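One chain of protein is taken out of this complex; the other chains stay put.
Our next item is subunit A:
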């Protein structure tokens, strides 16, 4: 394809969108660290960071600045190339997933319509599953390259955990796609805009997806790869400075993206009740829709934190048992029942 054939405005639009989404994900990940500490403090009857700026709002900047200025240590026995590749992979895959999420409907700039989605690919969810699957390489490579037994152990745990929980996640999504008939996230949101939210039609599927999202993000109660009391910190044990920062940051971006994904798939994404009967101008409705999506996303992020400070960590055999013996059969059953109901509604008996 000749590159000159691409519309100039199209390029500007997409570059703008990509920068905006990237900046927003980084900003939200940054302030998630602040929110996490605040939520942790509140749940434990404490106050949380309140020294840097009003309400401690400058705390993430102080933390980031500290990480940048820390000495960078690469162990002499580590594989240098892979040691640097690990955190880069973690960060890259964390940022890639946001490409297919529809952040809003269409904005109109004097006749020029801008769709607030970077790429409306018809295999959107497949893309997310693929990138999330790649995310484990960040952990795996980092743990391996550190040349430390604890890091390697954590990396192995992480890899087997992600592989185990991707299965029920995929199975839960299949049941959703049997209803929606489309893998495009935009289509899925548009269907929920008119009809019911898919959480009503797929409560079990949502529950399975939620649990698997916790496991995929390595969040408590599934933070086995970072189990500090048995692994000295986990796969990022040998990392320091901003490389460690990248790993921690990637976790928060992953949390933000999976929250946005859950909001999109099961809670109507950027749609909100009565959005088409308000009689407002389409641009205003779109902006309200973005706010609705972010509200839902923040609610999920809060939920992630809330669970973290409530539940203790699973033991490793319990984690595997839950994944393989409970979630996969449950997801299969959910899929079977969904299929049966769809068939019954199409054909009767």
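Rule of thumb we're sticking to: contacts are C-beta pairs under 8 Å (C-beta built on N, C-alpha and C of every residue); 3 or more make two chains touch, one makes a residue touch a chain; residues count from 1.
Everything that follows uses one rule, which is that contacts and distances are computed from a predicted model.
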Omitted chain (choose from "Outer membrane protein beta-barrel domain-containing protein", "Heme exporter protein C", "NADH-quinone oxidoreductase subunit I" or "Carbon-monoxide dehydrogenase medium subunit") - UniProt protein name: "NADH-quinone oxidoreductase subunit I"
Selected residue (touches chain absent from view) among A:43, A:167 or A:320: A:43
Residue among A:122, A:283 or A:310 that touches the chain left out of view: A:310
Where the missing chain touches subunit A, by residue: 39, 42-47, 50, 306-307, 309-311
